[in-house]
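Down below is the structure, laid out as structure tokens.
Note that one protein chain is taken out, while the other chains of the complex remain in position.
And now, chain A:
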Amino acid sequence: MSRKRTTIIGTAALAGTAVLALSLSSCGKADMTKQASPFAAAKGSKSVTLSVQTWVGAQSNVGVAKYLLEHEMGYHVDTVQVDEIPAWDALSQGRVDAILEDWGHPEQEQRYVKDKKTITAGGGNGVTGHIGWFVPKYWADKHPEVKSWKNLNKFAKQLRTSESGNKGQLMDGSPSYVTNDKALVKNLGLDYEVVFAGSEAAQITQIQQFAKQKKPFLTYWYEPQWLFNQVPMVEVKLPKYTDACAEKGAKDPKSIDCAYPTTPLQKYFNTEFAKKGGSAAAFLKNFKWTKDDQNEVSESIASEGLSADEAAKRWVEKHPEVWKKWLPKK
């Protein structure tokens, strides 16, 4: 019966480890903000954790920052992929040290930056983001009038799918993205149905599929985005964005009837990291590039299939004049 005994002993040993771990940590207060990932910092104590969001632009920022931190400055960098709002939460808790591309979350900003002061604004990353409605260029070339919202109803019939019923389909993406599309369709009197693809991956796949067949489509999309290089798209003009309209929308999101604003994308740091993060924090504060730079990296990741690390390396080798300025002076 030695088999059975060993199983029990094995289980007991594992259980013992768990209990030991519990008791090791259980003396006095446990600060929940002071835990790194168990996989982190195996190589040394100089470690930074960056949050990556699901879109490729965010991967590019993080890829380049990570490459430089590791190869030029001797840091170990961990990355965590997480949705935007949980990422703010993680930033405030110190689970991650920095977000390198935020598209504007006023509520979170109020709570963490202004009230709790656990997060510090890190300035812009140099890229300006813009959300809008887009149609493929091959279609707009044939029907230039589609480029204004006023004419959209004429094309609704062409954009019908089995999901949108007898209305035209306006495709939206991931639930985590900022969108007013349902309100816009209603307030502008458009004969369209908003169909949520549910994730950016699904949305991109669908756009690629449409493009392959040269089918018309109308989609919520944003710049900067690498997909524009593969599937050229042009923007549909919506009623002009004004501060008054934005203010009205802030009070009642259902009343919005104008275009999306252009957003200079922001960096945010954990406050303690910003103060005590030394040269890594200084470097990330200096990090600032252009839309073209970012798209160059994104394109190599998304359509050439390079890893973020390889893509970053390629860009870093080509553009020393850009990133040399980011390195903190010794």
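Please note the rule applied: a residue touches a chain if its C-beta (ideal position, glycine included) is under 8 Å from a C-beta of that chain, and two chains touch if they have at least 3 such contacts; residues count from 1.
As a convention for this text, contacts and distances are computed from a predicted model.
Peer 1: Just by its UniProt name, which of "Glycine/betaine ABC transporter permease", "Ferredoxin", "Multicopper oxidase domain-containing protein" or "Protein-disulfide reductase DsbD family protein" is the chain not shown in this complex?
Peer 2: For the chain not displayed, UniProt's protein name is "Glycine/betaine ABC transporter permease".
Peer 1: Per the definition of touch given earlier, which of A:Thr205, A:Asn229, A:Thr242 or A:Thr262 contacts the omitted chain?
Peer 2: Only one listed residue reaches the unshown chain, and that is A:Thr205.
Peer 1: Looking at the full complex, which residue from A:Val56, A:Ile99, A:Ala140 or A:Ala281 touches the chain that isn't shown here?
Peer 2: A:Val56
Peer 1: Any idea which of A:Leu50, A:Val64, A:Ala140 or A:Ile301 touches the chain not displayed?
Peer 2: Of the listed residues, the one touching the omitted chain is A:Ile301.
Peer 1: Who touches the missing chain here, A:Thr120, A:Ser174 or A:Gln266?
Peer 2: A:Ser174
Peer 1: With the missing chain put back, which residues of chain A would touch it? List them for me.
Peer 2: 1-4, 6-7, 11, 14-15, 17-18, 21-22, 24-26, 29-33, 35-39, 42, 52, 54-56, 59, 80-87, 89-90, 93, 95-96, 111, 161-163, 165, 171, 174-176, 195-206, 208-209, 212-213, 301-302, 305
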